[in-house]
Structure formats: structure tokens, C-alpha cells
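Dumping the structure here so I can ask a few things about it.
A protein chain is absent from this complex, but the other protein chains hold their places.
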Amino acid sequence: SLARSLSLFVETYLMEVKLEFSGGAELLTENVKKHQVKLPEPKEGEKYTMKELLVWVKDNIIKERPELFLQGDTVRPGILVLVNDTDWELLDQLKYEVKANDTIVFISTLHGG
Amino acid sequence: SLARSLSLFVETYLMEVKLEFSGGAELLTENVKKHQVKLPEPKEGEKYTMKELLVWVKDNIIKERPELFLQGDTVRPGILVLVNDTDWELLDQLKYEVKANDTIVFISTLHGG
Amino acid sequence: PSIQRTSLNNAEISRYSRQLIMPQIGLKGQLKLAQASVLIVGAGGLGCPAALYLAAAGIGRIGIVDGDEVDLSNLHRQVLHTESRVGVPKSLSAKQSLESLTSHVQVVPYCIYLDQHNALPLIKQYDILVDATDNVATRYLLNDAAVLSGVPLVSGSALRGEGQLTIYNHNGGPCYRCLFPTPPPAETVTNCSDGGVLGVVPGIIGCLQAMEVIKLIVGPTAGETLSSRMLLMDGFEATFRTIRLRPKKPTCAVCGDEPSVTQLIDYAAFTGSNACDKVKGLSVL
Partner (left out) sequence: PSIQRTSLNNAEISRYSRQLIMPQIGLKGQLKLAQASVLIVGAGGLGCPAALYLAAAGIGRIGIVDGDEVDLSNLHRQVLHTESRVGVPKSLSAKQSLESLTSHVQVVPYCIYLDQHNALPLIKQYDILVDATDNVATRYLLNDAAVLSGVPLVSGSALRGEGQLTIYNHNGGPCYRCLFPTPPPAETVTNCSDGGVLGVVPGIIGCLQAMEVIKLIVGPTAGETLSSRMLLMDGFEATFRTIRLRPKKPTCAVCGDEPSVTQLIDYAAFTGSNACDKVKGLSVL
């Protein structure tokens, strides 16, 4: 069926997402702001949520002081998470299911002036 | 086949596009800057290009003084045409084939300061 | 409105002609500006351009709060001050520059640092609060004070080549605590002295703060404010991004349905930092 074809089509590319770090969060990634990454594919029937993504980012992208990125299973206070220019609080936060071509941004809030 | 299913899927929505007018070009559309429009579907085997779109816009969206929008078969000098944030000169201009969900912007260049 | 006026005089109509001929502003909008009062906290990199363009636009009364004095190292971004006023309180220096630009605006300088004791009585005298400060403690203070006083908070920040801008506590949008219920670990907080800042970056954000203040005062004809949205700028890349924020949270400690913060607290203790952002030596050089 069309729906099935589409879902197969989508699945093939599921794990390609764009990660961005800014507002100082890029200091945790050796000053590299943009990362185009291919995430491991979820197993049949499983979902890939922000919760898994955060752990993957901590293990694969964060170069030093991971505790300045993750605290417990979520980002540390002062980091805002955006999915496709939308605050992740509007999208189920940790339970948000990552989709192909999502742009996920971690911004550290600025205080200077 | 998958390709065929996808192409059918796309065709159904082909004609929904977003038009925007700014920089003063919105004065030709009663100061309405954003227009979500459904274009007439092209006939089997035919294509819908910017050339057709410009005429459609002149006939359906421009409320007065169409000569300040179109001159001959293209936009008048001083209007820049953008397709999905890209200058249409990079995209075949009049021959660009309009796709579903394209955002097409007409900006009048500003001179004040 | 803070200031009672029923019309503009001819000098004002002529002076503001270029902006009041726009349908988004009009004579009505210009009169609203003349009746409004705005408190700008911080006469630094953000506060200078914000105050400059708000005074130029014809705001009735502008209060400027800053306990600091002008230093030579401020002048790369704090453009209301001058070399001859080094050592002068910033709020007075700002007043002097604004008054030479315009005699139509009342400028009230407050040469103090805001804290939990003096903030509320001051803020209650103004329609809109502008956060142009440079430290976490004052940002939480201003947020709570804005919520407790029922005024919108136009919050800008800048560091290195980046800037952020939003409006808190307005029109069902979130407050600062809705976004950041817990203060960041002190070691993750970088100020302009340590991290540096390109002067024009707070310049751009301060101007954008003035723009948002004007829209708040004039109302819906002047378009959409940044309430429930945040603007992120990367000056070195010349990119801007406007993001959609969560609404006001029912569980928020200060603006929620059952607030636990009902008066101002000790923000230095709460954030584990203080309001002083003085230089700690140019270790990077």
C-alpha cells in the first residue's frame, strides 16, 4: 500500500538528523556548532526518542565534561532544547520520537549584556 | 512501485503553495503579506512553471495596477523572486517547476535609510 | 498609561512625522508612546541602544537603573557614554546623552543596583520592564518582580557573537522561570568580561528590544511581539532563528496557578552567583 511504501521509504532515512549547539553549548563540542549525524537505527518495533538521543549525544558528540550537558536523564538547567524551531516542551520532551531530517538544537541561555 | 506511489502522493498536493509579498510589494495585494493558495492542477503531462504562476498571481492576487507587478512575462524591475529562500535566478527563473509546499516570495527592493 | 495626555502638539507631530505616517503607528500609536513609561535595567551594552531608540521614538518617561560607573573598557559597546564621562555613574551619563538628543522625553536616572528590597516599588511606577542586565541573579530578580508587578519583561542578552531576545510574562506566554525553573550551575555561566562580546552584538539586540517595547505599547496594529517566541541571533554567521516557546506553565513557581514565590527572595543565594560582573583579569591574553 501507499502508506506502507511511504513508511518503508521514511524508515531508511530515519536516523539522519541535524544537531546544533549554540549560546555556549558548543564549548562542549570543541566549538563545532553544526553536526550532521546518522543515528543507530532502532530495532523492529522500537522507537527512538529524545531520551535515547540525549544519551547518544553525550556518548558520541560531547568531548568533555558531560555533566555540563546531561544531569540525570535530561539536559542540565539552562539548556533549552528545540526540535525544528519549537521548544521541546511543546513536543513531549524526552518522549518525543525523533524523525528523519529533524533539526535538534541545544542552546545555552545567555546572560551577558 | 515505491517511486510511482510517491509521485502519486506528491501530485495530489501539488498545487498548495505559500505566496509572500514584502518590501512594498504587499501594497499591490491590499497589504496582505501572506497568501496560502491552491493553484489549479496542471493537465496530465503538463507542467506548472513560474511563468504560469506569475500570470495566475496577476489575475488572482494582485488587486490593482498589475503593471507594477508584471512587465511582459516577468516581474517588473526592482522585484526579487525567491523560491524557498533562494533567488530564482539559481533555479531557472520562469522555467522553474512549482512544487507542492513551495514558498514563493516577491520582495520589492527598499531604498530608504 | 502612566502619563495622562490627550494629544500631541505640532512640534511632536512634525518631529515624529516619519513614523506616525505609518498605518502601524499612526497618531494614536504615537500618542500611546508619549503616554508610556519604560524602566530599563542596565545602562550597558544592551541598555544604551535600547534607551537611545526608545527616547528617539518619543516614549514619555524612561527610567534607567545602573549602579555602576563608566569605564573605558565599556566604550566599545556602551555607546551612550563618552570618554569625558569615565567615572560618572552610567545612569547619569545615559541621561545626559538622551537629553541632548531629545527634550520631549523625561529621563529618570537611578544610580543603584536593584535587589529584592528596592525592585518592586520602583518597577510599579513603570508600564514595561526592559532586562538589559548582564548576570543570572538579576535576571531572576527582574523576572519575579515583573510577574509580581504584572508588567511585561523585554529580555535581551548577548555574549561573544550571539544574542537572544524574548518577552516574558505577557499575553499567556511563559516567564523566565517557566523556561528555566532551576538556575544553571554557576560554572556554566559566562559573562562578557570572561567570554568577551563584540560590541555591536548587544547593539543589535538592544535595538530589537526597543522595537519590541514599541510594539507592546502601540498594540496589535504594530504586529506580533516576541511573546511566546524567542529570537536567536548568530552575528558571526549572520543567521537568525525565531523559535516557538512553551506557554506559561501552571506549575511555575512564580507565575503558575499555585505560586510558591509570592515575594522577592535572595537571588544571589538562589543562583549561587552575584550581580557583580567585574573583570577578573585578561587571562586569555
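Order of writing sets the chain letters: A, B and C. Residues in each chain are counted from 1.
By definition in this document, contacts are C-beta pairs under 8 Å (C-beta built on N, C-alpha and C of every residue); 3 or more make two chains touch, one makes a residue touch a chain.
These figures come from a predicted structure and were not determined experimentally.
Interchain touches from the omitted chain, evaluated on the whole complex, reach B, C. From the set C:A57, C:A94 or C:V130, the residue in touch with the chain omitted from the display is C:A57, counting the whole complex.
Here the missing chain is touched by one residue of C:S17, C:Q125, C:T182 or C:T251, and it is C:S17.
Taking the complete complex into account, residues 11, 13-22, 24-25, 27, 49, 52-53, 56-58, 72-73, 75-77, 79, 81-84, 100-103, 160-161, 192-193, 195-201, 203-204, 207-208, 210-212, 214-215, 222-226, 229, 231, 234-240, 242, 279, 282, 284-285 of chain C touch the chain not shown. Listed by residue number, the positions of chain B touching the unshown chain are 22-24, 33, 68, 76-78, 80, 82, 85-87, 89-90, 105, 107-113.
The rule is short, and it goes like this: only the chains that are shown with their structure count from here on.
Chain A and chain C have Cα centroids lying 32 Å from one another. Per-chain CA centroids place chain A at a distance of 34 Å from chain B.
If you average the CA atoms of chain B and of chain C, the two centres end up 40 Å from each other. The multi-chain contact residues of chain C, meaning those touching 2 or more other chains, do not exist; every residue touches at most one other chain.
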